[in-house]
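Only a single protein chain was left out; the remaining protein chains are all shown in position.
Take a look at chain A:
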Amino acid sequence: MSDDALDATNPRTLPGFFDALADGELLGGVCTDCGQVLLPPRPACYACGSRGVDVEPQFPEGEVFSYTAVHTPPPAFAADAPYTVAVVELTDGGRLLGRVAADYDDVAIGDPVELTVREPTATEREVALDYETDWPVHVFELR
């Protein structure tokens, strides 16, 4: 098990992960035993149970693994609908869900995408929990 303290600067905690993401760096946990990529990083590997988890930058590109469009949004995102979301398989092997900055009809499984990061909008800040207020939002763009 890692000796690092699990404080808010540690990327195995959410504040640590989002701090790095705000600087444009997507950090993943990488299991030292089985190689599983964990997004976001966490103290233990779900695939094998190991608590040996390294934190490594993930290359911010990948391919659409699955996708859809949200036509019936939660109240907080009503103004955005319909919007496209996807599960993206990243080049380094991890999979991450996120919005896609493209119309549903312009997306297909296998499409190459790039991860971008922006600050939360005023609306997103309004529905954020106190500790989430400044967390960035990632968006996939078609390459």
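Here, a contact is a pair of C-beta atoms (placed from the backbone, for glycine too) under 8 Å apart; a residue touches a chain by one contact, two chains touch by 3 or more; residues count from 1.
As a working rule, contacts and distances are computed from a predicted model.
K.L.:
If you had to name the missing chain as UniProt does, which of "Dehydrogenase", "Tryptophan synthase beta chain", "Aspartate carbamoyltransferase" or "Acetyl-CoA C-acetyltransferase/3-ketoacyl-CoA thiolase" would it be?
P.N.:
Hidden chain, UniProt protein name: "Acetyl-CoA C-acetyltransferase/3-ketoacyl-CoA thiolase".
K.L.:
Tell me which residue among A:80, A:106, A:119 or A:141 touches the hidden chain in the full complex.
P.N.:
A:80
K.L.:
Considering the whole complex rather than only what is displayed, give the residues of chain A touching the chain that is not shown.
P.N.:
14, 17, 38-40, 46, 65-78, 80, 82-83, 85-88, 95-99, 104, 109, 124, 132, 135, 137
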